[in-house]
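The complex appears here without one of its protein chains, the remainder shown in place.
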Amino acid sequence: MIESVATLGSHCALQVLKGAKDEGFRTVVVTKRGREGVYRRFGFIDEFLVVDEFGEIASEEITEALKGLRSVLVPHGTLISEVGIERAERLGVPIFGNRWLLRWEADRELKGKLMREAGFELPREFSSPEEIDRLCIVKRHGAAGGRGYFLAWDKESYERGVEELKRMGISGKFYIQEYVLGVPAYLHFFYSPLSGEVELLGADIRYESDVDALGRIPAECQRGIKPGYTVVGNIPLVLRESLLEKVFELGEGFVDASKRLVPPGVIGPFCIEGVFTKEARFVAFEFSARIVAGTNLYIDGSPYSSLLFGKPVSMGRRIAMELRKALDEGRIEEVLT
Amino acid sequence: MIESVATLGSHCALQVLKGAKDEGFRTVVVTKRGREGVYRRFGFIDEFLVVDEFGEIASEEITEALKGLRSVLVPHGTLISEVGIERAERLGVPIFGNRWLLRWEADRELKGKLMREAGFELPREFSSPEEIDRLCIVKRHGAAGGRGYFLAWDKESYERGVEELKRMGISGKFYIQEYVLGVPAYLHFFYSPLSGEVELLGADIRYESDVDALGRIPAECQRGIKPGYTVVGNIPLVLRESLLEKVFELGEGFVDASKRLVPPGVIGPFCIEGVFTKEARFVAFEFSARIVAGTNLYIDGSPYSSLLFGKPVSMGRRIAMELRKALDEGRIEEVLT
Partner (left out) sequence: MIESVATLGSHCALQVLKGAKDEGFRTVVVTKRGREGVYRRFGFIDEFLVVDEFGEIASEEITEALKGLRSVLVPHGTLISEVGIERAERLGVPIFGNRWLLRWEADRELKGKLMREAGFELPREFSSPEEIDRLCIVKRHGAAGGRGYFLAWDKESYERGVEELKRMGISGKFYIQEYVLGVPAYLHFFYSPLSGEVELLGADIRYESDVDALGRIPAECQRGIKPGYTVVGNIPLVLRESLLEKVFELGEGFVDASKRLVPPGVIGPFCIEGVFTKEARFVAFEFSARIVAGTNLYIDGSPYSSLLFGKPVSMGRRIAMELRKALDEGRIEEVLT
């Protein structure tokens, strides 16, 4: 029996726990010592499990505590980045969503496979610097948060980029991807196994440092600035209504592909991330197989959630609504792994 | 007697129909086969009239169906772009708003005339490439969505631009307009013939591909990219409060000019589109004489609608409120044409 909702104290914990509280669950945060104070500022968190490293969520002590509280864990980005896939998969507490899908998000090869299976248009990849015939983004394998990225438009600029990274002490294998011209958009979906429906709950633009400050500097003053892509926040976005047909196609494509490749397929929130080109095509770069931080914009509801539910429903609350319904209908095993 | 609100299934149909439902109307979507599925995802649409092309709304079959449902049609951008002015003007169903004004939005000459009559500051136009003495945007007559646009700052760059378009198979007559330096803003107004008041309900920034991605590319990597201006969504904006005086002046100016030039003048939603310069002047580029898609941001209310109504009122709902009031007061003919 599930009585409480737990999550790691980071990323989108506030909305997850607020939403859980609104749906009548007890709430549990697993928080790092020091960052605990942030969560104590809000009135809707019942239990604090304080750890030194998020990895401790996999320890017997925390696992037993969560079991004692009859918790379901809502996974988010911090589970992947700080606990790691291996431990997340083996975690001894029930997880809302499909835990086997997290690996497909974290591994570049699997990620590409799932996106191709979903029928997404993907950026072209180049296998050698000689092939570069347009603006490309070059990423070091395993690079995170934009460190180890550079832009190149031919063999020369590629080699210059590699040299510069070397001087900064960054080396390794690189892969070369077309830099697709278009505006970034992050599409927030929820798939309900109970209803069989894909819902669109919102969209956002990431606010990245310092690439989103670059345009404020006149060209003549830029003088070789290499932008970073560190996410510091999110900006709200609504989509042109005529794009929604395509957007739901992307969402349905993802759900179907995940069912085929990683049964039982995606459960609950996911996000498809890419750019809309000037021809209004969507080219996908990434997906997240769990709630994304961009949904923090809509803690008090989004335009889309208002259309769907007629009341403010955050992604966090949507998760709790699904849990509540699953419990009421005796179908809880359909939303957990 | 009006019993239902109908609109074309695109652009801002979701908020128009949601707002109508909230005010107690039956709701009707005229939707293209295929895109129908998007609208079936939401619970507030009562009737589906499925067509192969939006132009069929002018057919006897659809017209009769709408009459049978005692519908009023809420016009939006798709009516203009896909049905066309001629057919929209002759449509055999009542339209919320002034249908004779749509032509003034669609025709560049009439549009300029109305904006001058409203007292707007407009960008300077140049009659020949020799006159260009500042950054200009050059538009092919009839160009839509940014295709057939280019930037030029003198005769030479003008001629280079024309050449490049030729190579892309685009030719014709061009007009040359000052590229006014300033930040874009779209101002959402509602004029109530029942109260005689101009209301400001919101403001937005369009999210355009790929011009809004350009600033994220370092100057040295841009290498001749020609940006596009395809609208893919909208971003929320509130205005500096000291600008509101000017903003209401713009709104009032538009209402008055439309009354003089196109009686009975504007009814319901309209939008004034332009840039604020660094001197905080507003230079207008366009207007829309009907609801704009930027209002989709505020399906759950905007800061301004919250000040006006103390509850969440989208532009779609504002329309339905005006219809409801007109029916209650026996003044429905004042809001229809």
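Going in written order, the chains are labelled A and B, and every chain counts its residues from 1.
Just so we're on the same page, contacts are C-beta pairs under 8 Å (C-beta built on N, C-alpha and C of every residue); 3 or more make two chains touch, one makes a residue touch a chain.
Just so you know, these numbers come straight off a predicted model, no measurement behind them.
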Original post:
With respect to the chain omitted from the figure, which of B:Pro227, B:Gly294 or B:Gly316 is a touching residue?
Top reply: B:Pro227
Original post:
If the hidden chain were put back, which of B:Pro236, B:Gly253, B:Gly268 or B:Gly316 would touch it?
Top reply: B:Pro236
Subject >> Touching residue (missing chain; options B:Ser81, B:Thr277 or B:Thr337) >> reply: B:Thr277
Original post:
Where the complex has a chain not shown, which of B:Ser59, B:Gln177 or B:Ser306 is the residue touching it?
Top reply: B:Ser306
Subject >> Touching residues (missing chain, whole complex) on chain A >> reply: 10-15, 18, 34-35, 37-38, 41-44, 78, 146, 207-210, 212-223, 225, 227-236, 293, 296-300, 312
Subject >> Hidden partner chain, residues of chain B it touches >> reply: 135, 151, 153, 179, 181-185, 197, 199, 203, 205, 211-212, 214-216, 219-220, 222, 224-227, 235-245, 248, 275-280, 301-304, 306-308, 312
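In this text, only the chains that are shown with their structure count from here on.
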Subject >> Approximate Å spacing (C-alpha centroids) for the pair chain A, chain B >> reply: 34
